[in-house]
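Only one protein chain is missing; all other protein chains are in place.
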Amino acid sequence: MAVVIKPKKFFEVCVEAELTPELALRSVDEVKKFKVYYGNKVVELGELFEVAKQGDEKKLILDGDFSRVKWIGARMVDGEIVVKGSVGANCGAFMRGGKITIEGNADDWLGIEMAGGEIIVKGNAGNLVGCAYYGDAVGMTAGKIIIEGNAGNYVGEKMNGGEIVIKGNAGDFIGTEMRAGVIEIHGSCGFVGGDMRGGEIRIKGSFELLPTFKKTEKGWVGDVNVKGEGVIKTF
Amino acid sequence: MEDVICTFCGSVCDDGEFDLEKKKIKKFCKLGSSKFAEKQRIKAPMIDGKEVSYEEAIDKAVEILVNAKKPLLYGWASTANEAIRFGVLLAEKLGGVYDQCASVCHAPGTLAVIEEGLPGATLGSIKNRADVVIFWGSNPAEAHPRHGLRYSISAKGLLVKDRKQRKVIVVDVRPTKTAKMADVFIQIKPGFDYAIISALRAIISGSADVVPNEVGGVLKERLVELADIMKKAKYGVIFYGLGVTQSRGRDRNIENAIKLIQLLNRTTRWVIWPMRGHYNVVGAGEVPAWEVGYQYAIDFSRGYARFSPAEFSAVEVLKRRDCDAALIIASDPVAHFPMSAVKHLKQIPVIQIDPYPNMTTLLAKIVIPSAVYGIEAEGTAYRMDCIPLRVKKIIDTNYWTDEKILEEILKRVEKLKG
Amino acid sequence: MLWIKNGIVVDPKNKIKAEKMDLFVKDGKIVDETKVKKQDCTVIDASGKLVVAGGVDMHAHIAGSKINTGRTMRPEEMRVVRNIAGKFRATVGRVLLTAPAIGYEYAKMGYTTSFEAAQPPIGALHTHEELDAIPMIDKGALPVFGNWHLVFKCIEEKNMEKLKALVAWAIERSKGFGVKVVNPGGVEAWMYGGNVKSLDDQVPGFNVTPREIITWLIKANEELGLPHSVHLHCNNLGVPGNYQTTIESIKLANGFSNAKRQVLHVTHVQFNAYAGSSWRDAGSGAAEIAKVVNSMDNVTIDMGQPIFGHATAMTGDAPFQFSLHKLIGARWSNKDTEVETGAGIVPIGYLPNNPVHALQWAIGLELGLLVDSNKVALTTDYPNGGPFTEYPYVMAMLMSKKMREGELSKVNAYVQKATGLTSIDVEKTLYEVIHMTRSLPAKILGLENKGHLGIGADADIAIYNLNPLETDTSKEFEKVYKMFKSAEYTIKGGEIIVKGGELVKEVYGRTFWVDATKKADIQAVMPDIREYFNYYSVQLGNYGVEERWIKKPARIEVV
Partner (left out) sequence: MIVVELISGRTLDQGATVEEKLSEEYFNAVNYIELSEEDFGQLAVKEGERVKVITEFGEVVVFAKRSDLPKGLAFIPMGPYANAVIDPSTDGTGMPQFKGVKARVEKTEEKVKTVKELLEAI
């Protein structure tokens, strides 16, 4: 019972809607009653979005521009979300399972501290993909994020597992304080692996090497400042 | 009048002498003197450019704020804690966003504090003890003119008695005025602060062999020399400035510098401190921290505070068009924000509270003039090192204080919101 | 006016052990029945309920630059939402709470007074601003003296008149309440990267020792006749083997006496009660410390009980904080403060299966159980040992061996061999625990109108849904815990602020401060102060806090 959700209008300020595939198990009326935040007003989903049913999967189809809608798929554990357009910040935050496909672009904080599941972005992603949230010690621990376009800065900070693949270019400071997991960049990027303890960063294009990595057979190993065994290599 | 406190920059010099007859300040620098000089003021409260009473302006402001889905309350760095507190309470009551000037100034330092803490000292401790002073991307000669005299370069301290006993180092991308006063100037390539700090850490911790011959435009041998000075210091300090917070790496630069300080403290004493800009930008962060838990970029739309500079810093809120009204106090975002952020300010109703007309006045729907703290009003301010000082009222005025204006707004909002 | 009817009153100061009686309140005070018109009274039916004085926390870090830097450093702490804005303020915080959250959480628990335990004098205005932002409770703050150059100088010169003048001047200027001493001499040593290791180490740059600093400050404190005694955070905090330093420090009280109270209060002793030579062989020194404290009638302590879970270490003991940072690798803030003091902050957590944490937990309880109830106050050294909101846990644990056995089975077995906790049979009575959380801390602080329900006392009252006559605190520990977590009523200054565990009214309490300037010749020290202000970064004229800047100041004059 996939649920199709469509914005009714342009939102004057951002909307926060923690939409997960769980909604697909509810009736259209129940889904319409789901509480979302429109600025400082708590409103029912149905007030801002059209809701319809289609098929019988545990799936949300977000049909339209969701670039002003935040926290989509936050804490989801299974099922599927397909965003036909772009999506706002914090999409897939703390996600543990299931799949999110974003046909447009994703904003900052995609897949914060993700612990399982899969996110695919057909367009570009913003900054802080798969990072640890403010004050937390560990970023993404498992799961997979694939970005077919470019990504912004600070991808995979404090990452401790899982995989991030960027088909385009990535920004600056990739994999800072990374402990485990894999980041693969098909394009180019800026600094990589500052204070990296473990894990692997693979880069096809050009990148900037920090002065604290040793050249070895495996690739560049470091960061020596934290006695790290992280590996940076080209492919 | 003696011991007058300057309400211009983060140095908050408190040794001014104000001549009440001539209305002139003595001892202060060019910035402080300009603060105390007579200037053009906003004459009266205005709605759409028409002069009105304080009450009318406040009523209209309240109407805009309570009807907003997400009002942005921004500024706060050049006002007193008492006003800031009402501002934070107002943002909470309105379900709006509180952000302050640090978010385009030193807030990356706060993000670094979240990662690594802040090993610091008060300016008095530094003037007494610091035998090595590094200005990294900071330029007190232009931004904090008396800092060097009172606290750092040539300050007379208990253990380090004068300029001769102190080594002053400047790390910057250009030969600033401060660089010309330094014993050592290290010119680096823009955007390479992080890499250079990483290299210094490696050299100090015994991994010098890994470091290439040149990092960020600096030869390795110069970095080795710098590392050596740092290790041999009895008590060193890094004062960092906008050169690192506003350039490539931002908070990560400072985080790395803090890690360098942590390392140095294993063998000697080092501290690090931001050269905060406005006289009470520290208060603009400390007050919300104790009232609601965070220093800046705070969203209250869910009825409690949430922190996320990526979403709730004023520049991000404006660029994302994620506010539908703004209250701007004691600052001028129109002059100091990128154009793409200013664009949204032109689209929404803006309420301004400020003693002086500025670029924000040009687009504000409601303008409420206020008294100048430290000259016309008394209140609490925190110096850059968080030392509290009570700034003074030295002349009378008919202007309302920011505190009174905000208290009135808050009272009316509470009445409407229950 | 209030009429609290038929409650079961426990009021240790007035030797009332669970008696059914009525209480009357007028103008914020407990008054005699004849002083009220009963028909005008709001009546609270307290039948079958425990009626006690509002709780008094005599040592917590609730205001000032330390806790605020802690909040800034730890946004992850602030993500726990406690109250949504409405009739009351929005509050957040897991262990580190915002100022309104501190007031609300104390009130909900039946606590009505709390003292900030360490205030750098130059930062006093900040401390007072935060105290002013805490609703519901009365408060005060203790300025720190143990590493102040001016203090060292007076002691070097062996000039007691000057030292007394300095203490009186500084307490007045900071609108403080008493004399706090943190790692005397050690923080000054930290300015050179070191620490002091014994009471007889010389403080770098000065011809004084920790022993002299403590002794001279006790003498100055007693000659000034301050309400509170010297409040000491001992040297060597957090170091295995430190219990001996603690015992030596406690014995420095010998030779001093005060009819009303102790002459030395040693704080959060758990952190200073370790035997052994390293964390590998660390054990408990609690029994030895208890023996010494019990043998002296002029010393009190508080527990500094760790609570399993999150905490944040924050103290004026800057060298300790750096050691802790090195030990656990967590973020670290430090603040060297002019020529006065220092401070540090490090996030920590206490895990039951960690042998060191379990040891600390057990030692805190040992101290609470083995020391006479008249000499040990209940604290967690908030937020160092954990949240004050878990005081009811500690209260229940002290009263129930059965509860302790249950908890012991969940912690690292290292505790079994390293401490004597398992073999302690002591079960404190409700009367004793009420004393340890009310009348004793009030007496230790020298607050005569707090912590009891006698005529003239402040009408700070807590009512719990617990009938002491029908409750077996040894067996019904779960109920005891639950009831103390959430007061049926909290009354502050005669106003009902909590009902059924929920806030009903917001009030702002007073800030107590002590004025002893008439007891000393302040001019005796002014030339030295003026000279030392060359080494400050503020003008002498801009130093200190005026009474009119404080929301509700309550001056206690010492004459």
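All chains are identified by letter, namely A, B and C, in their written order; residue positions are counted from 1 within each chain.
Following the convention adopted for this analysis, contacts are C-beta pairs under 8 Å (C-beta built on N, C-alpha and C of every residue); 3 or more make two chains touch, one makes a residue touch a chain.
What you see is a predicted model; the values in this text were computed from it and never measured.
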{"item": "Interface partners of the hidden chain - shown chains only, full complex considered", "value": "A, B"}
{"item": "Contact residue for the chain not shown (choose from B:17, B:55, B:142 or B:414)", "value": "B:142"}
{"item": "Given B:107, B:153 or B:406, the one touching the chain that is not displayed", "value": "B:107"}
{"item": "Chain not shown: contacting residue from B:13, B:170, B:297 or B:405", "value": "B:297"}
{"item": "Residues from subunit B at the interface with the omitted partner, ascending", "value": "8-9, 30-31, 33-35, 39-40, 103-104, 107-108, 111, 139, 141-143, 145, 173-175, 187, 190-191, 242-243, 245-248, 250-251, 277, 296-297, 309-310, 312-316, 319, 332, 334-343, 346, 355-359, 361-363"}
{"item": "Residue ranges of subunit A at the interface with the undisplayed chain", "value": "108-109, 126-128, 152-154, 171-172"}
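By our rule, only the chains that are shown with their structure count from here on.
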{"item": "Of A-C and B-C, whichever chain pair has more C-beta contact pairs", "value": "B-C"}
{"item": "Centroid spacing, where centroids are CA-atom means, of subunit A and subunit C in whole angstrom", "value": "46"}
{"item": "For subunit B paired with subunit C, centre-to-centre distance based on mean C-alpha positions, whole Å", "value": "34"}
{"item": "Sequence positions of subunit B contacting 2 or more other chains", "value": "95, 114, 300, 302-303, 307"}
{"item": "Numbers and ranges of subunit C residues touching at least 2 other chains", "value": "73-75, 77"}
{"item": "Contact footprint of subunit A on subunit C as seen in their complex", "value": "73-77"}
{"item": "Residues of subunit C touching subunit B in the complex", "value": "63, 65, 67-69, 71-75, 77-79, 81, 83-86, 89-93, 98-100, 122-126, 129-130, 133, 149, 190-193, 322, 325-326, 331-339, 345-346, 534-539, 541-542, 546, 549"}
{"item": "Residue ranges of subunit B touching subunit A (in the complex, touch as defined)", "value": "68-70, 94-96, 111, 114, 194-195, 198-199, 201-202, 205, 207, 210-212, 215, 248-249, 252, 256, 259, 300-303, 307-308, 310-311, 320-324"}
